[in-house]
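The other protein chains are all here in position, but one chain of the complex has been omitted.
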Amino acid sequence: VSRRIRLGMVGGGQGAFIGGVHRIAARLDDRYELVAGAFSSDAARGRASAAELHVAPDRAYASGEELAARESARPDGAEVVAIVTPNHAHAAPAIACLRAGLHVICDKPLCHTMEAALELAGAVRESSALFALTHNYTGYPLVRQARDMVAQGVIGAVRVIQVEYPQDWLTTALEETGQKQAAWRTDPARSGAAGSVGDIGTHAFNLAEFVGGQRVGSVLAELTSFVPGRRLDDDARMLLRFEGGARGMLWCSQVAPGNENGLRLRVYGAAGGLEWAQEQPNLLVHTPFGEPPRMIRRGGAGASPVAAHATRIPSGHPEGYLEAFAQLYRDFAEQILARREGRAPDPACQLVPGIEEGLRGMRFIAAAVESSRAGSTWVVLG
Amino acid sequence: VSRRIRLGMVGGGQGAFIGGVHRIAARLDDRYELVAGAFSSDAARGRASAAELHVAPDRAYASGEELAARESARPDGAEVVAIVTPNHAHAAPAIACLRAGLHVICDKPLCHTMEAALELAGAVRESSALFALTHNYTGYPLVRQARDMVAQGVIGAVRVIQVEYPQDWLTTALEETGQKQAAWRTDPARSGAAGSVGDIGTHAFNLAEFVGGQRVGSVLAELTSFVPGRRLDDDARMLLRFEGGARGMLWCSQVAPGNENGLRLRVYGAAGGLEWAQEQPNLLVHTPFGEPPRMIRRGGAGASPVAAHATRIPSGHPEGYLEAFAQLYRDFAEQILARREGRAPDPACQLVPGIEEGLRGMRFIAAAVESSRAGSTWVVLG
Amino acid sequence: VSRRIRLGMVGGGQGAFIGGVHRIAARLDDRYELVAGAFSSDAARGRASAAELHVAPDRAYASGEELAARESARPDGAEVVAIVTPNHAHAAPAIACLRAGLHVICDKPLCHTMEAALELAGAVRESSALFALTHNYTGYPLVRQARDMVAQGVIGAVRVIQVEYPQDWLTTALEETGQKQAAWRTDPARSGAAGSVGDIGTHAFNLAEFVGGQRVGSVLAELTSFVPGRRLDDDARMLLRFEGGARGMLWCSQVAPGNENGLRLRVYGAAGGLEWAQEQPNLLVHTPFGEPPRMIRRGGAGASPVAAHATRIPSGHPEGYLEAFAQLYRDFAEQILARREGRAPDPACQLVPGIEEGLRGMRFIAAAVESSRAGSTWVVLG
Partner (left out) sequence: VSRRIRLGMVGGGQGAFIGGVHRIAARLDDRYELVAGAFSSDAARGRASAAELHVAPDRAYASGEELAARESARPDGAEVVAIVTPNHAHAAPAIACLRAGLHVICDKPLCHTMEAALELAGAVRESSALFALTHNYTGYPLVRQARDMVAQGVIGAVRVIQVEYPQDWLTTALEETGQKQAAWRTDPARSGAAGSVGDIGTHAFNLAEFVGGQRVGSVLAELTSFVPGRRLDDDARMLLRFEGGARGMLWCSQVAPGNENGLRLRVYGAAGGLEWAQEQPNLLVHTPFGEPPRMIRRGGAGASPVAAHATRIPSGHPEGYLEAFAQLYRDFAEQILARREGRAPDPACQLVPGIEEGLRGMRFIAAAVESSRAGSTWVVLG
């Protein structure tokens, strides 16, 4: 009987959002079992969460650092730890885990400051453990297929990359109502120098690079806070120059009424285009120049092996956000098992974002903030 | 620490489709753990499947009957058993489980013959155990909301119910290639008297009654086998008369190229309409007469508590087929726990289809086949 | 300088709907000039309409018969007459025009009774003049392309033809409010034996035959009047058997809230499918079996010469209902000119429906009404 990978978690107690997503993602393909957690900085809430989550009381810890220390000392201890706290609380527990030899799955953006990010990157470099960053939209099968099609030259030399990520949930001053998610995301102390840019702009940026196959060389941005009293940007508009010659735009917003989670990517090359939208993730539109557009559907005709690797059920049976998120967990499981067994992992499982993507996201945030402060000048990404 | 419900499974070994779906559905909300299985009539395949599925070798059984006998005798035995075999192999293991006091989750259609169905219904009646039938499309949050809106009178007296379920995977004689799913579905011995009508027509029928709030009184049908040599219908077209006065049509097809899993329902009343399509399950279009159509989105504005009960993540983060399927497992878990604890279950968890829906599906199949054989006459459902 | 064809009109005075559409259709491609009219049975209204329409007062007539007599006697008289009255008033003026040697463009359905239809057909047979029936949806370029693709065998042998035409404007008893369009359409004396079946079901029927390339052999129908007090059907559901072996369904409704003019056709063959919807007329979805669906757009890649013949402006610049209607006028103009010049018309202009399509529509109405009255039996079209 094969055994599941033992998982710990930092954050994600009662009232949290993304922690629950990570747990479903870990469970969905049955590669993990949750064995330990530092679910909350509030001890009672942490214990209550543990009980709900089938975690033994003695493995509910007060902090990520304690979890790292205690679990790494157990023969049946957690092998990998998911960090699902607000941004400012990523680095410390992640570093503690890495130093204790535990693999880490960290939510994005990497950290709230560049300093913390660099320190964390150092810890990754020095550790023998693996590090994954949950830019979960890269787990969608048709996103991966789009990336592959671009790399194969199907649309020719890439010219234009348009990416946008509008939402509407911060259209009003939700943070003033005590709503927990809004509160920390609009607080510079916990979120960092950027609001919408860090929260969702980084996803859009990551997706553009992941699919487009070119790194962003420089950014020109204007960040705006439309809601009175808000301390961080809730809308940002940017021009992008890619290193391979492509040009593009990025828009992220949390004040665009009617948009729920409207991440959308369009890539145009000399020979065709590709269009994908997160809210219709089972469809990739391929527009070869001079031919009728083709609707490639997950699991259907035209879906490639790259997409098939990241799909579970037949076409027409929609997979969604949770399945895409789970794909990162599933692929990372293969990396962990390969490491454990001293073999090379399945190459199909190597697309999980890691510390490099994390650092690029931080540089993107820094460049966007700097550009906007300078009145919208081109800023080179470090 | 709460504990998970112990689950056994009959069928679903390597190469099967729906068994894997049931397992993901059981895992997704963390209410079950798979502890036993009779995964295959082929013993070696059954053991191999068990090993892959983290099931102990001594709990991999040769048959559902053996599973029922042995697991019901263990103090830590399975409490509920999922039956995921082809239609002709539903009744026997289900009856064995029920008689052993084990709850049953059975795939649809209920059985391959009416006789078997009635025998199974008798076993359910005589058992203290619970019985669920996985008409999984009723697990979609916006399907439930649609049902609720109809029941609340939001669209007025229902006049017209249009339901369709086109697929294309049997456009050619796939069953002659050895494809396992096609083989049993087109074989009267294993599938029953109907092909597409049993496989997908029953889903469409169930959805129409579930949402429409009226029972179908009589059916007029024409069943056709378009692919040469095929022994069961691969396309059927029907008129429906509902007991509450509504009229409608039902189309199911497995030979409609371009359609993957196109279940779609439209209900029109004197004051408005509702439209839902399985391939865009996060959207329910409400068309109040004389007002602009409203797009109700899962988790968004306009989504009701009924929908919220069946949703996990915010709007714009698409949920899909697996989450809807999991909803039946989650709600059934509450029913099992309530039974165990001697209390009434949460009313929100009472929508899981059961033996009545299974019998209605069998009567629908029988009536459709009879009508078609008689040259398309109205046949009253028993 | 070429000259325009001189057009007369019967019906279409102030307050009418379809007359205005015919006039725009006649003008759009500049092949006609309106020179005479019997716009209304109310003389004052007829004169006022003439003045608005740039028609000389002495060419505003009291009846179609008078128009036929007087215009055919003038050297500069109308050459063709459009009949745009309610159904019961088609035959008499059309016959008068044909006997006077004037070409006729008649709105659909052909007549209100089979007797009138047969008499009109006789007049067409005996006349040297041409006769067109405005089943205007056949004027859409992508409808014609769909027909051509079916005829070319692109989708293989046709198996299933699904057509529907839901509207919602008669959801309530609009005819009781004095609304003119509703009043005559729900009045058996003016509309004939059918309501929605005659008004829109005939369009759906015509489209299915036009594109599907097979004649309907028999019909099984249920016609219903949902609105209390309504004397004609406002919703009808039918099964169709085509002479070439295809099977299908037809639904027409004027009580389906949210549907404006939802004519939609889907044709499936052994090798692929075609889908077209009138409200998105610039798109034809072609679904070759085993390949990604292709979106063929009017004027774009994949649009054929057949479509190009019926299009005026580049793709992406939407054409609509009026342009499709105008296409019949444009093609009929070529037929008239060719007749005048004693030459064969451009074959591309030969798709205009005529008396045969009119008679088939009448037989369809009769068969549907007969089937429904008999409790939904198969009725062969005459």
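When the chains are written out, they are named A, B and C in that same order, and each has its own residue count from 1.
Rule of thumb we're sticking to: a residue touches a chain if its C-beta (ideal position, glycine included) is under 8 Å from a C-beta of that chain, and two chains touch if they have at least 3 such contacts.
Predicted, not measured: the structure shown is a model, and the values here were computed from it.
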Listed residues B:Arg99, B:Arg294 or B:Arg339, member touching the removed chain: B:Arg294
Touch with the omitted chain, as defined above, among A:Ser63, A:Thr113, A:Ser304 or A:Ser376: A:Ser376
Hidden partner chain, touching residue among C:Pro281, C:Gly302, C:Pro345 or C:Gly358: C:Pro281
Given C:Arg45, C:Arg190, C:Arg312 or C:Arg339, the one touching the chain that is not displayed: C:Arg312
Chain not shown: contacting residue from A:Thr171, A:Gln280 or A:Ser304: A:Thr171
Chain B residues touching the omitted chain (full complex): 286, 290-297, 300-302
Absent-chain interface as seen on chain C, which is shown: 1-4, 17, 20-21, 23-24, 27-30, 50-57, 167, 169, 259-262, 278-282, 297, 299-300, 312-323
Chain not shown, touching residues in chain A: 155, 159-160, 162, 168, 171-172, 220, 222, 224, 226, 235, 237, 239, 247-249, 251, 253, 255-259, 266, 268-273, 275, 285, 287-289, 293, 375-376, 378
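Note that in this section only the chains that are shown with their structure count from here on.
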Chain A-chain C separation of Cα centroids, rounded to whole Å: 55
Where chain A and chain B are represented by their mean Cα positions, the distance between them in whole Å: 34
For chain B paired with chain C, centre-to-centre distance based on mean C-alpha positions, whole Å: 43
For chain A, residues contacting two or more additional chains: 297, 300
